[in-house]
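Missing here: one protein chain of the complex. Every other protein chain is in place.
Going by the order they are written in, the chains are A, B, C and D; count residues from 1 in each one.
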Amino acid sequence: MSTAALVHVVVSGLATGSIYALMAISLVIVYNATRTLNFAQGEMLMVSTFVGWTAHQWLRLPLPLIMLVAVVAAALLGWLIERAVIRHSIAATHFDVLIITLGLSLVLRAAAVLAWTHDEFPFPSFFADRPIALGPVRVAPVSLGIIGGSLLLMLALYGLFRGTRLGRAMRAVAQNQRAARLMGISVERVYSASWILAAVVGGIAGVLIAPVIFLSSKMGLVAINGFTAAVLGGFGSMPGAVVGGMLLGVIENLAPLYLPSGIKHSVPFLLMIAILLVRPSGVLGRARRRKV
Amino acid sequence: MRRALWLAGGLALLLWPWAAPPYFVFLASLIVVNAIVAIGLNLLSGYTNQLSFGHAGFLAVGAYVAALLTIHAPALPVVAALLLAGLATALVGLALGIPCLRLEGLYLAMATLAFGFVVVEAILNLDWITRGNDGLRVPVARLGGLALASDTAKYYLVVAAGALLVWAAANIVRTRTGRALLAIRESEIAAQASGVHVAAYKTLAFVVSAFYTGVAGGLFAFIVGYLSPDAFDVFLSVDFVAMIVVGGLGSIPGSIVGAAVITVLYDTLAAFQNYRPLIFGVILIACMLFMPGGIASRVRFPVLKGDNA
Amino acid sequence: MRARLVPFLVLLAAFAAAPAGAQQGVTDAEILLGGSNSFSGPLAFTGEQMTKYGIDLYFKVVNDGGGIHGRRIRTVYYDDGYKPQEAVANTKKLVEQDRVFAIIAPQGSPPVVATLGYLEEQKVPMLFPYQSSPVTRGKKYVFQGMTVSDRSSVMMIDYLAGQRKYKRFAAIYQDDEYGKSFLTAFEKDLGRHGLKLVASESVKRGVTDVSAQIAKLQAAKPDVTFLVLVPGPAAQALKERQKIGWTTTLMVSTGPLTDERYLALAGEAAEGVEGLSLWPDPLTSELPGVKLYRQHMQKYFPKNEPNRYSIAGYFAGMLFAEGAKRAGRALTRDSLIAALEGIKGFESGILAPLTIGPDHETQKQGFWVRVEKGRFKTLTDWLKSE
Amino acid sequence: MSAALELEDLAVFYGKRRALEGVSLAVGRGEIVTLLGANGSGKSTTLRAISGLVRPARGRIVYEGRDITRAPADAIVAAGITHVPEGREVFPEFTVLENLLVGGHTVARRDVAGRLEAAFRLFPVLRERRLQLGGTLSGGEQQMLAIGRALMARPRLLLLDEPSLGLAPMLARGYVLETGRVVVAGPSAALTEDPRVRTAYLGFAKAAAAR
Partner (left out) sequence: MLGVEDLSISFGGLTALDGLGFRVAEREIFALIGPNGAGKSTVFNVVTGLYRPSAGRVRFRGADLLGLAPHQIARRGVARTFQNTEVFRTLTALDNVLIGGHAHLRGGLLRAALGARLVRREEAAARRRARALLERLGLADVAGVEAGGLPLGLQKRLEVARALAAEPALLLLDEPASGLNPTETQTLMALIRRLRDEDGLTILVVEHDMELVMGISDRVAVLNYGRKIAEGKPGAIATDPAVIEAYLGSADG
C-alpha cells in the first residue's frame, strides 16, 4: 500500500468521521439539555434531506437553497417533535423517553417510505468526485469539502456555545437545571432550542453526506455511528463528540487495510466496548457521582 | 379462587392445539418464546434497571448452541440441549455482565447494543461451525425416541419450558434474590447498606437474564427450524425492549402480556407492510405518553404476586 | 408435570402434519397466491417493486382479460423484513390461515431457505424465489426464479477469460450470502481457466465508505474487478474509483446488480462499466414483451418507473399464468408442477425462449452490456450457462 | 408596612409529602428577613416556592403587588427576585466569568459590563479567579461567586439559602419554621432571646431546664 493511497484512505475516513462527529454533536446537544438519547436523530436528518431534495425536484433550486430548505425543514421538525411529543413526556423517566424517540424513528422512517418510497436517489453535491493532485497525493474535493464544511459548522457551534447568551444558557442547563432556572433561564425554551439546533446540525450533515451514501429512507441508520462516536468521546462532551467521530471514521477505514476480514467489520463495536471498559465514561467524558 | 384460575389457565394452554387453527398453535409457541425472553430481559432491565439493547445477541447464542448440539449430538434429548443452551448463554451473560458493572444507564445500553452486533459478526465469522450467512438448518428436536416435529409437539415443548421458567421466575422475584434486585433498582446505596452485594447481584441478573434468553433461543431454533445471522438484528432487541415496556417494567405477568401483545401486533400488521412500522411506532409512543407503567400498571394481575400484595 | 405431558406428545406426533386439501387456494372463481417478502429492511425496494408493481401488474392484466379458465388471481403479501423467523411465521400463516395455493416470489436467501423445508413438507409450491443461491436447485416443489450465482459466474468468467482473454481478476463483494456464493463460483470457474482471484474485499451491508477496500484492490492490479454488491455500495465503489483516478481495471457488475439504479446513483462514475445483464433494459428495450410490460405499467401504475425488479415480478406472474393455463381447469398443485415442467421453448418476449428442465430453473441466461452515456449498451447475444 | 413580598397561606407538597403547610410571611422593602428552623422545617422550600422552582398547592405569593404564584422561574428572575440556593450550585464547568455572565442572563446586553464590574468590586477575589473553573474554587469563593452571580441580575429581592454555613446571620427580623409552619415571628433582637430559637439551634432551654 503506497503512502499516497494511505493518505487518501485517511482523508476519506476523516470525511465520514466529520459526519459522524456532526451526528454525535446533535445527539449530545439534545442529551445535554434533556438527558435524553434521541434515537430518531438519524431519521430526522433523513426526512429533512428528503425535503430539500423534493424542493430541488420541483423547483430546480440551486444547491445552497436546497441546503437552506433542508435546514429550515429540520428546524421545524425538531421544534415540532419537541413541542408535540417530548415536552409531554417531561415527567417520564429517561428510559421512557428513549422508547419514545425509538418510536419516533420508526414513525419517521415509515412516513418517509410512504412519501418517498424505498428507493435510493442520487443527491447533488457541492463538490466534485474527480481527484485533485497535491504532489503525489490525490485527494477528492468531496472529502475535503465535507471535512471543511463540518469544521466550519463545528466552529460556528463553538462560537454559539461560547459566545452567545443562548449557548451559555444551553451549557448552564446541561450542568445544573435548577441553578439555570434561578438565573432566569427558561429551561423549556432551552429544550426547544436544543432540539432545533440538533436538528439543524443533522440537517446540514444530511445534505453533506447524502451525495456519498445516497438519499434513501434508510440513510438515517448512519446515526448509529453517531451514537458510537458520542460514546467513544464520552457522552455529553462536545469536543469528545468531535474526537470520537473522527477517530471512528479513520479507524473504520483503516481496519479493512490492516485487519483480517474476520473482525474488521466489528471494529467500531469492539472499539466501543474496549473504550467503555477502560474509561467507562468515554475518552473525554466525566463521571458523575450521586450524593447521599 | 386462585386455584380455579390457575386450573382454567392451565387447561386452556393444554387444550389450545385442539381448539385453535394450526397457525395459531405456532403463533402461541412464538408468544411463549418471546415471553421467556421478555421475562429474562425484565429481570435485568425492569428489576435491576440495567438497560439492554442486546438481547437478540443472547437469543442468537442460545439458538445456535441448541441447534449445533442437536446437529452434532443427535442422541441428546431436547431438554438437555435447551439446558445447555441456557447455561452457555448464561456464561456469555457472565462474561458481558462483569465488565458492564462499571457502566450505567446510557453507556450500558450502548455496550449491550454493541454486544448484539458483535454476536452477529461472530456468527458470520465462525462460519466453519455456524455456516455463517448460509444459515443453519435445525434438526427436529428429540425427546428419547420421540421426534417433536409437528407444531403441536413443539408447542407442548415450548409451553412446558415456559411454564417451568415462569414459575421459577415468580419464585425468584418474590424471595430474597428478587428483592435484592429490586432494592438495587431503587437505591444501590441503601441496598449496599442492607448488606446486598450489589456487584454480585447485578452480575447475577445478567446471568439469569442470559439463561432465560438462551433457553428461549433454543426453543426459537426448534420452532423456526432455520437460523441465520439476519434473524438477530438490533431491531429484534428493540422489539424485546418494547415488550417489557408495553407490558410493564418489573412485572412477570407484564412481561408475558407484553410479549403476547407485541407478537400478535406484529403478526396482525404483517399485511400492512409499509404501515407496519408506522403503526408500531405510534403505539410505542402512545404507550409511553399515556401508560408509562405499561399494561401491568393498569391491570391487576391476581396471580403470581407475593403474599404481601 | 413433564411425565403427564408424554402421552400428549405421543398423540401429537401421530397427529402431526394433517394432509392439506388438494385444491387449497383454488375456488371456482379465484386462485389465491401468497408471498412473504421484504417491505422493510435492506431489500424493501426490490420487494415492493417485484410484488405490487410486477407480479400484481401482470395479474391485473390477466384478471382484466377474464382470468385463467375463468378464475381471477388474487395475491396476499406479508412483510418479513428479510428476517427468516418472520418469513417462517408469514409462510405458515399464508399456508394455514389464508390457505394459499402457492407461494410466489419470496425474496432473499435466509427467508427462502428458512421456509423451504416447511413448504416441501406441506407440498406447497414455492414459485420463482428471488435469490441467487443454488440451494433451491432440484427441489420438487420449487421453481427457482433468478439466475443462480453459479450460472452467472459461468457466463461471466467464460466470456471474460475465454473470449476477452483477461487474466487478473479481483472482486469486491457484499459480506453476505449473495456475495459469498458468487465468490465461491468465481473461484471455481476461474479454476477451469487455470486462473484465480488475485484479490477480494468484502463490504458490509449499509457501509458508508469503501475507500480502503478499493485502495487494496487497486494495489493488486487486477484487469477485471467484479462488483458483487447492491446498487448503493456499488455506486460508492465506482465513485471511489473515480476519486483515486484508478482507470486500469475493468469494472464488471454481476447479474443481480446490473440495473439502471446504480447507473442513476453513480452518474458519470459508471461510464465504461460492463456487466452481465439478466434482463433487457426495461426502459428502452424494443423486445415485444418489454414493450407490453411498459404499456401495462403505464396503464396501471403510471407513476411507477419501469425497472428490473418489477419486470422480474411481471415475468414471474406471466410464468405462473402460463403454468396455470396449461394445467387446465382442474388446477392442483401437482398439475401446476407438471404443467410448469412441461414448458418448452416458451416465448415470453422478454427473455430467451425458456425450457424448464429437471433443475426447475426458470432463468438461466444473460447477455453482456457496457455502460455508455448513462445507458446499458448490449454487446452480445444471450450467453450460455451450461 | 408596604411589603415587597407577601406569602399567604402557602402549602407545598413533594409528591404526597407535605413540605409547607399554610406559611404566611411578609418582607418589606429594604428589609433583611431571616427564616430560621431545623433541617427539613421548610426554609429552603419556602425560598424555592418564591423563586418558582416548586409550585405551591395552595396559597398566594405576591411580589410588588403582582401575583407571581404561578409565574415560571425565569419570569420571576426577570421581575427582580434572585435566589442563591443552598449548596451554592455554581456551574462547575463554567469559569467564574461565565458563571457571572449567566447570572446576567436577563440583563440588557449594554448593562452587563457594568454589573460585572460591580460584582468584581464587591468580591475582588472573583476578578483574580475569573478564568478559573467554578468547580475548582474553595467553598468560600464559591459562596461569593453564587452571591455575585445572583446580584448580576440587579435583583430588588435577594433570597439567600444558608449563605454563611455557620457564620453569624445579620438579622433584622426573623421567622422560625418548624415542620412547615411558622412558629415564631418577630424582630431579630427578640428572636435571639427567644428560648425557642435557642432550642431550635442548641436545645439550650432543655439543657438549662435539666440543670
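One rule holds in what follows: contacts are C-beta pairs under 8 Å (C-beta built on N, C-alpha and C of every residue); 3 or more make two chains touch, one makes a residue touch a chain.
All values reported here derive from a predicted model rather than from experimental measurement.
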item: Residue among D:A4, D:L53, D:A79 or D:L137 that touches the chain left out of view; value: D:L137
item: Residue of B:A8, B:I71, B:L126 or B:A190 in touch with the missing chain, whole complex considered; value: B:A190
item: Option touching the unshown chain, where B:L14, B:V140, B:A168 or B:M291 are the choices; value: B:A168
item: Contact set of chain B toward the excluded chain (per top definition); value: 167-169, 171-172, 175-180, 182-183, 186-187, 189-198, 204, 208, 250, 306-309
item: Hidden partner chain, residues of chain D it touches; value: 15-18, 38-41, 92, 135-139, 162, 165-170, 178-179, 192, 199-204, 206-208, 210-211
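Please note the rule applied: only the chains that are shown with their structure count from here on.
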item: Chain whose average C-alpha position is farthest from chain A's own; value: D
item: Centre-most chain [mean C-alpha coordinates]; value: A
item: Length of the line joining the C-alpha centres of chain B and chain D, rounded to whole Å; value: 52
item: Intercentroid distance (Cα basis), chain C paired with chain A, Å; value: 36
item: Inter-centroid spacing, chain D versus chain A (mean Cα positions, whole Å); value: 41
item: Multi-partner residues of chain A (each touching 2 or more other chains); value: 113, 265
item: Residues of chain C touching at least two other chains; value: 40, 48, 175
item: Pairs of chains in contact (touch as defined earlier), listed by label; value: A-B, A-C, A-D, B-C
item: Footprint of chain B on chain A - complex, ascending; value: 31, 37, 85, 88-89, 92-100, 102-107, 109-111, 113-114, 227-228, 231, 235, 262-263, 265-266, 269-270, 272-273, 276-277, 280-282, 290, 292
item: Chain A-touching residues of chain C, taken from the complex the two chains share; value: 40, 42, 44-45, 48, 175, 201-202, 204, 206, 208-209, 211-213, 215-216, 218-219, 231-232, 235-236, 239-240, 242-245, 261, 264-265, 267, 269
item: Residue numbers on chain B that touch chain A, as the complex places them; value: 51, 99, 102-107, 109-111, 113-115, 117-118, 121-122, 125, 189, 238, 241-242, 245, 249, 274-278, 280-285, 287-289, 292
